[in-house]
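Only a single protein chain was left out; the remaining protein chains are all shown in position.
Chain IDs A and B follow the sequence of writing; residue 1 opens each chain.
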Amino acid sequence: MSSPLVAPPVAKAKAMYCPNCGGPVEFRGFGHALTVVCPQCLSVLDASSPLLKIVQDAQDAASRRTPQIPLGTRGKFAGAAWEMIGFQTRGVEEDGVTYEWEEYLLFNPYKGSRYLTCYQGHWNFVTPVESLPERRAVGGRPAVFFEGNLYRHFSGAMARTVFVLGEFPWRVKVADEVQADDFVHPPSVLSSETTSDEVTWSKGEYTAGADIWKAFALPGSAPRPQGVYLNQPSPFAGKVSGSWGLFLLMEFALIVIAIGFGILSRNETVLDEHYKYSTADRGEPSFVTKPFEITGRTANAELIIHTNLINNWAYFNLALINETTGDAFDFGREVSYYTGVDSDGSWTEGGQSSTATIPHVAPGRYYLRVEPEMEGSVEPPVTPATAVPAGTPSATPSAAAQRRPPPVKVNTVYYEIILKHDVPGYGWFWLAALLLLIPPIFSTIRSAAFEGRRWSTSDYPPTRGG
Amino acid sequence: MRYAGYLIYSMMMLTTATWAEYKGWTFSSVNQVKNVPKTVRDNPGAYRSHYAFYPRYVGGK
Partner (left out) sequence: MSSPQTNCPSCGAPVQFRWSSAVQTVCPFCHSILVRTDVAIQNVGKVGDLPPDPSPIQLMTSGTYNNKHFDVIGRIIYEYENGGWNEWHIVFADGQSGWLSDAQLQYAVSFLVPNVPLPTEQQVTRGQHFQFCNIDFEVSTMTIANYKGVEGELPFPFYGKTSMLFADLRTRGDDFATLDFSDEAAPLLFVGKTVPFEALQLKNVRQFEGWA
């Protein structure tokens, strides 16, 4: 039941002849073309009438650009075959400099037109959009909402046609101008072209040059992109929030472990005594505490000295001695506290307490040897008949030590010594918590730097130091 | 895995911190001395801590 009106395959339009130079003008678009450019003399011709009419005389040779994808090349993209049938370059001018980009018209006789844009090695595959994006303002800047995503305004400028080649399904000539705006949501871009008659929207997807070269079987390789393009996907996309998420998880784990240690530490106070020392005291200033038991596991101990010092200092020589084994921990702590009022207000320096951490104190029977010193303390003579620990220089009383000069001022300190065993320390956890911060901060900085480079070419460049 | 590097790094931090706490590592200015004689209990003055840091101690010996 075939009707004679069913047509044979659509034939390619026959080549016509340029009214300017007589050279052949080929058609690839099966009758869709409204404008065609003579490849010989570069005249822009009106293809909508039976005879080609000149729209614009030959473009001058100086403005000739060579497309990276030759006219007539076919490539497979987005599941369909396309033929490159039209090429143009357009530019925007800013501060006397023209920034030019390339546009390639891809044609498929069933699916219509798509475009490839190229700027400094950055490619986009562009599809016309038939619905109307919703205009919004975000953060004081224009934006559009489309297909569930917010596209932010990147730039708007008058785009001027610089060079045309091949054929187009619309009327175009060199020096045509149209208001072009780009809204970005990397890796996509929504572009609008506004004339007095209508607004046309299209959506671009950032594409790697290598994919273009592969699709169109172009020789060589794609030129390297320069700079960061407006919808170029960030290599840090999602990584920043993800690494902060992992950071929080790890910090939480750290807190749990630290709390665990805190719970498991016995934090046992084994000594808590109050003493007094004065430089006026005669006799041996050093003394030993009563012995005490340290039980449990080998763990860190903490010695805390609280004093009543005000505008004074005291030094405590300390030794935690294991009565049974003779092992000792030998250390000293200075406590100094000064306070006053000056032109800036009141000030303090130092503190009235001091702490020492004694590592790996094994359980056993211990006592503490304490020797306080303050200003005016005189070193008492060493009683010779005592065996001193091996390795110490022999203690011979010096002439200076024999003298007892009169103290200038009597210094007294009341102090309390507390010794705790199996104390939790959080220093390592704080350090780990801090070190964990470094990679996400690093990531954030790098991502911000990338976005800074992206937006530096926009209408909204980030200000220095902003 | 996406954050393999950071994951490994953070696990290292966690295990090192945990191990350090468990083992009680400290930056401590405490010296260990051996063989302190029992007589020090009776005569504390005899014990001389030459290892304790004392900026004003002129240590004339």
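We take it that contacts are C-beta pairs under 8 Å (C-beta built on N, C-alpha and C of every residue); 3 or more make two chains touch, one makes a residue touch a chain.
Note that the structure is predicted; figures quoted are calculated from it, not measured.
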{"item": "Displayed chains contacted by the hidden chain, counting the whole assembly", "value": "A"}
{"item": "Of A:Glu94, A:Glu134 or A:Glu177, the one touching the omitted chain in the full complex", "value": "A:Glu134"}
{"item": "Sole residue of A:Pro70, A:Pro109, A:Gly296 or A:Gly452 that reaches the chain not shown, by the stated touch rule", "value": "A:Pro109"}
{"item": "Residue numbers in chain A that touch the chain omitted from display", "value": "2-7, 9-13, 29-32, 34, 48, 81, 108-113, 128, 130-134, 146, 169-171, 197-199"}
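Basically, only the chains that are shown with their structure count from here on.
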{"item": "Averaged-CA centre spacing for the pair chain B and chain A, given as whole angstrom", "value": "38"}
{"item": "Contact set on chain B toward chain A in their complex", "value": "2-3, 5-7, 9-10, 13-14, 16-18, 20-22, 24-26, 28-41, 43-56, 60-61"}
{"item": "List of chain A residues in touch with chain B within their complex", "value": "239, 242-243, 246-247, 250, 253-254, 257-258, 261, 284, 286-288, 298-300, 315, 317-319, 321, 323, 326-332, 334, 356-360, 367, 369, 371, 373, 380, 382-383, 386-390, 392-396, 398, 400-401, 424-429, 431-432, 435-436, 439-440"}
